[in-house]
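Worksheet for the structure shown next.
All protein chains of the complex are present and in place, except for one that has been dropped.
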Amino acid sequence: MTAPLLAVEGLHIEAGDRVLLEGLSFAVAAGERLAIVGESGSGKTLATRAIPGLLAPGLRRAGGTIRFDGRELTALSEAELRGVRGAGVGLVFQEPMTSLNPALTIGVQLAEGLKLHRGLDDAEIRRRSLDMLRRVQIADPEGCLARYPHEFSGGMRQRIMLASVLLLQPRLLIADEPTTALDTLSQREVLRLMVTLTQEMGTALLLITHDLGLVAEYTERVIVLEKGVLVEAGETAEVLARPKHPYTAKLVGSLPHKQGDRAAIASDAPVLLRIDGARVDYPGKPGLFRAGAPKRVIDDVTLDVRAGEIVALVGASGSGKTTLGRATLGLKPLAGGRILFDGEDIAAPGRARERAFRRDAQLVFQDPFSSLPPHWRIGAIVGAALRHVPGLSADERRERVRATLDDVGLAGFEDRRPHQMSGGQRQRVAIARAIVSQPRLIVADEPVSALDVTIQLQVLTLLQRLQRDRGFACLFITHDLAVVEQIADRVIVLAQGRIVEQGSTDAVFAAPEHDYTRRLLAASPALTGAMAGAAPGR
Amino acid sequence: MIAYILRRLLLAIPTLFIVALMVFFLVRLIPGDPAQVMLGEGADPAALAALHAELGLDKPVYVQFATWLGHVFTGDLGTSITTGEPVATLLLTRAGTTGVVVLVSVGLATLIAIVAGTVAAWRRGSGLDLAVMGGASLILAVPSFWLGLLLLLVFGVWLRWLPVVGYIPFSEDPWGAMLFLILPIATLTISESGVLIRMMRSSAIDVLRLDYVTHARAKGLAERTVLARHVFPNAFAPTLTLVGLTLGRLFGGIAVIETVFTLPGLGRLMVTGVLSRDYPVVQGCLLFTAVIYVLVNLAVDLLYPLFDPRVTVE
Amino acid sequence: MPMRKAIAGLIAVAAVVGVGAALLHPKPTTPAGSVLRSRLNADIASSDPGMKRDANTDAVLLHVTEGLVAVREDGSVGPMLANSWTVSPDGRTYRFTLRQGIRFHNGAPLTSADVKWSLDRYLAPGSRWRCKPDLSAGGIAAVTAVDTPDPATVEIVLDRPAPLFLATLARVDCGSTAITHRDSVGPDGQWRYPIGTGPFRWGEWRHNQYIDLIRYAGYRPLPGGPNGNGGGKRALVDRLRFTVIPDGSAASAALLRGSLDVLDALAPNELGTITGAPGIKLDSARSSDFYGILIQSGAPVLRDVRMRRALSLSLDVAALTRVVTHGTGVPDSSPIPAVDSFYGPAERPLVKRDLAAARALVAASGYRGEPIELLTSHSPPEFYDAAILVQAMARDAGINIRVVDLDWASHLARYSSGDYQAMMFGFSARLDPSQMFGVLIGDRATDPRKVWNSPAAIDLLHQSVVTGDRAARQQVFDALDARFRAEVPAIALYNTRRVTALRAPVTGYRSWSAQTQRLWNVGLRNVR
Partner (left out) sequence: MRRSLHTLLGFGLVGALVVVVLVGLIWLPYDPLTIDLDHTLAPPSLAHWLGTDEFGRDVAARAMLGARISLSIAIETVAIAVVAGTALGLVAGFLRGWTERVLMTFSDALLAFPGILLALALVAVLGSSRHSIVIALAIAYLPATIRVVRGAVISIREREYVEASRVAGDGVVYTMVRHVLPNALPPILVLATSLFGWVVLSESALSFLGVGVPPPLPTWGNMLASARPYMYDASWLSIAPGLCIVATLLGVNMLGDALRDRLDPREAS
């Protein structure tokens, strides 16, 4: 075996006196695709920033060697390192919204590296840029060069990013969670492109991710990091099928999957929520004397949710699913149609009716960091939902809060504040707040997508158990089909503000009717397929 | 674009009207009588009454307001009670002086802030950063007139390098005029650079954290290029807003500096206007500075997309 | 890219500024010929003498225009445009003979018609001439006719005899009753600029910046040396520039820097800066002015004459004067200025500080520490300092004074309305004690500015103006002074000393008690 392209030995990274990465060693051969897997805080991003010498201020490489293409990078001067960056090692970042400079045109940003490392003339730079934009499947490469990053969607930007890095034909491409911020459809397309192009160019790929589905589908080898320590390494299929380390096993086991059949909802169960021809508009840009034409984000949506039913609302970003969720709770005014809760229009006036509705319909947010008031104690946050429940004494209220926290597994957390808790715990608090008033409907807006995989499973399981115990109906908004399959009775697919398909989960997954649904299903990471028999039984 | 400018100007009308109204009644609330000030301690009551009638000060205040506002719409700001000059002429000549001082100072202060702020952010936590921030904090703590007096003492009186008082209009002798303006401009540049440096540094720190800066470095770009091309344009946008606010504020607010250096500027015109109860002058000045304020803010908003293309003016 | 441009721009500007500062000596824009540069603390009010005026206006215009008569150094009246005059036996007709060969700045010869035209303009209905009230029915005498029997003779007829008529014509604040050419007024009836007969003609007026006057080559001086505003005046420099510098410190700095030749009316607190500076000399004269405390004798607390006396006795006038005027002023407990020829043995004694007597008076009046408002302002700065000292000194006698600091306009407004308990105030130079007493004495009902409305005082003041006899007038003034000290309608504190700082090359400058800077007969050695 020839010398690897990249060989990292005993890499040690510290911040002050905290050790963030402890003796990491791995190697990447030329043209190979290696995945680094780990949850947030595992140090996987640090490892990759250390390779081209781009650690953030305050972080220190305390030891270890990095050999790249026959050179010891840690021994190079800053100027020599600059020669390696871009030309030898390319980096693609997670967040397409901030990884391109908003003040410069795409053309300028593409040209920068070429001018620096290859010293080409303008015409040649332009030719190569256009060619590369075509290869990453940008629709109008000519026009693209003169435009600014904000004029593109996330998926398009990530392609441009990819183009800008690959233009220099680096020997190694480090992609740090390159698709995490993208919706399912773009995710697949961008990764496909990345794999195809690196294969064509013979570029090695170092893919950093937390998503085992992507690892299974796109990489050859994988290493697993836990809290700065490498716990397992090997062939991808082997590691995922037969994880040796308990942490790897836990990761693999945390993937959402269907767990037998739920008891079907009685077809005569009463309709709790009826959305009838709902339309929601966003105001247009202000004109000289009056606002411009409004933009329609929800168009003529009609759906029912029965008591005790879990309905998944699925769609790509921008499909209007979050807006519909907010409108359901009366938080966004309707431009047309009605929303009936228990047969009553929620927009009808009446303070008493509104209070009753607020008790009966609750919301769980996506981001547990911003949905809890940071200065409140947990007991108060949960208790606040009981302010409008009539006839509760202070003691009863305290007792209800205690019991609910108990129920979500946070017994005795009343006096803590949100910042003293982990993301998973916070989401439990958010759930406790939603259920403490014993509502009959909960709208859950991507409740697990901001959490690490292992935590995702715990929270989903909790939600499922609570729903079984308490019997509330749930409108579950998500972009993750695996999650849908795990918990939903029925699925509604939303695209561009309209319902394109709905039906029982099994039916839709088995035989999707609409093209969009089919693409969505196809784009879902295919771990389940690859590992069907291998997942540890539960 | 033009529609946007028109809309902004239309929206400014209520603001300007309120300014006009507030000024008009405020100056009349101040005890004291312009006629009295003009005629001095030995004035004859009959002459006083005659002057009142001549100045229209004997009419009810709301009538005076309506008359004045009517004239303003025809472009006539009235005449100064004390000097008898048209207020518009006074304003234009005075605004020139103030304008030169303010624009040059703010321009220089902005350049200093861009360089010092970016470099301090880049070497955050270093001795250089500490020195820049220490300097900026010190500047923020020094009363500008005190600074002016110190500079006057050192450069004008001790070293005798620069003239101490007086003013030559640019039209007569630009070089000579510049000499008279060096000290006021230096004072204002120093005292305004403090807050701009801090602003520039803090937004440059924000930008330096962003992925595209790392991306630029990952391309192998030199630090100088990274700072100039990737950090500066994005970090400058918030500072630009502050520059606009500063300009708007200073156009009416360098009375203190103008007093120290005896520059015939807008600020001093306003202060003497208030002190001598020269109503038309005070009204004209404040309306003028309010208009400038609106225009400067509009200009900043129009410039903003140059530095942040995500923001469009439409 | 923008960064690089910005840095380049910064360097360019810095370089320009730096080179400019280092290499170029400041060169003030000096027109050809010799220029004498003086300072005004505020712009002039107009160029129309006596019409729309203040002290600065008067001072500047005295260089450009002249009247029939002019006030002399000792306060008496001497010839100016009129060579001589006679008064009819009934004291009502004044006959002036004009000097021969006088020409206006525009070349036109001076005739009696010009005098009549000027006087008629001053006395016309609607005119705002400062001395019109004095020469009307309610004043010292009304002018009933101005006749011009021949081009060199003017006859002015009054409705009653008026010993102060000539002094009034010569008054500085009346613009010396300047005789100007009719072309000074445009065809539209609006004043253009003064075409007078003075040693300098009107040059350029840059509002709030400077006034330039130009030497009048055709000037015919009276024989002899200058005397007051009259006498033999000569223009010794080609151009006078009065620069407007409101700020006192800035003006001192300008003088030290050499941007000014004459700095008149130096603020006392600037003296320390100027005194002893190389190349600077000082000239000064005591002013015939009045600085003191005006008291509303009808106001709460102070309506009790014992409290007014107590206040007066609590003050150490000499120390106060020394500190406030930085040793330049003259303590003076009488309204009559110390330089005045009527200032005699009766007026000379200062009110001595006597805390025991003051406390006794306070106790007797039953005063219980109610605050007394003393209004003051910063125009001039001495008011403010004096108020603080009065406050501190009165505190020793158990009098509780609250100093209220106003801006000058408010201060003046309160003076005019009489709406105050006590205030610091000053009156500019008055060349006759009748005028000085006149600003204090009067019927408060018709003129709220007057602080002294006792009938006896009003009567005495009247006596002082109807007689021209010196001894008789001295007696009247002595009596007024005695009453003033007894009734305390105001507390006289000091007369100022007008200090003028000059650069060494300036020759011939003479200060005088009338408080105006006179730049005729002033020259520059080694003319640049």
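Brief remarks follow.
In this document, chain identifiers A, B and C correspond to the written order of the chains, with residue numbering beginning at 1 in each.
Everything below uses one rule, namely that a residue touches a chain if its C-beta (ideal position, glycine included) is under 8 Å from a C-beta of that chain, and two chains touch if they have at least 3 such contacts.
The model shown is predicted, which means the values in this text are computed figures rather than measured ones.
Listed by label, the shown chains that the missing chain touches in the whole complex are A, B, C. Note that of A:41, A:58 or A:471, the residue touching the chain absent from this view is A:58.
The residue touching the chain not shown here, chosen from C:406, C:440, C:506 or C:524, is C:406.
Within the set C:227, C:273 or C:334, the residue that contacts the chain not displayed is C:273.
Listed by residue number, the positions of chain C touching the unshown chain are 248-249, 267, 269-270, 272-273, 316, 319-320, 322-323, 378, 381, 384-385, 387-389, 391-393, 403-407, 410.
For chain B, the residues touching the chain absent from view are 14-16, 18-19, 22-23, 26-27, 29-32, 125, 129-130, 133, 137-138, 140-146, 149, 153, 157, 206, 209, 248-249, 251-253, 255-256, 259, 267, 270-271, 274-275, 282, 286, 289-290, 293-294. Listed by residue number, the positions of chain A touching the unshown chain are 15, 58, 326, 329, 331, 354-355, 358-359, 361-363, 365-367, 370-375, 384-385, 387-388, 430, 433, 437.
Throughout what follows, only the chains that are shown with their structure count from here on.
When the interfaces A-B and B-C are ranked by C-beta pairs in contact, the top one is B-C.
Distance between chain A and chain C, defined via averaged C-alpha coordinates, is recorded as 85 Å. As a whole-number value, the distance joining the C-alpha centres of chain A and chain B reads 49 Å.
Between chain B and chain C the centroid-to-centroid distance comes to 37 Å (mean Cα coordinates, whole Å). The set of chain C residues touching two or more other chains is empty.
Listing the residues of chain C that touch chain B in their complex gives 1-4, 6-7, 9-10, 13-14, 17, 20-22, 24, 26-29, 43, 45-46, 52-54, 126, 128, 130, 132-133, 173, 207-209, 243, 245-247, 249-251, 253-254, 256-257, 259, 407-410, 412-416, 425, 427-428, 439, 447, 449.
Taken in their complex, chain B has these residues touching chain C: 30-34, 36-47, 50-51, 82-85, 90, 104, 107-108, 111-112, 114-115, 118, 149, 152, 156-157, 160-168, 172-173, 175-176, 178-180, 182, 185, 227-229, 232-233, 236, 259-262, 264, 268-269, 272, 274-277. Within the complex formed with chain B, the residues of chain A that make contact are 49, 52, 54, 56-57, 82-87, 89-91, 93-95, 98-104, 112-113, 116-117, 148, 150, 161, 164, 168, 285-289.
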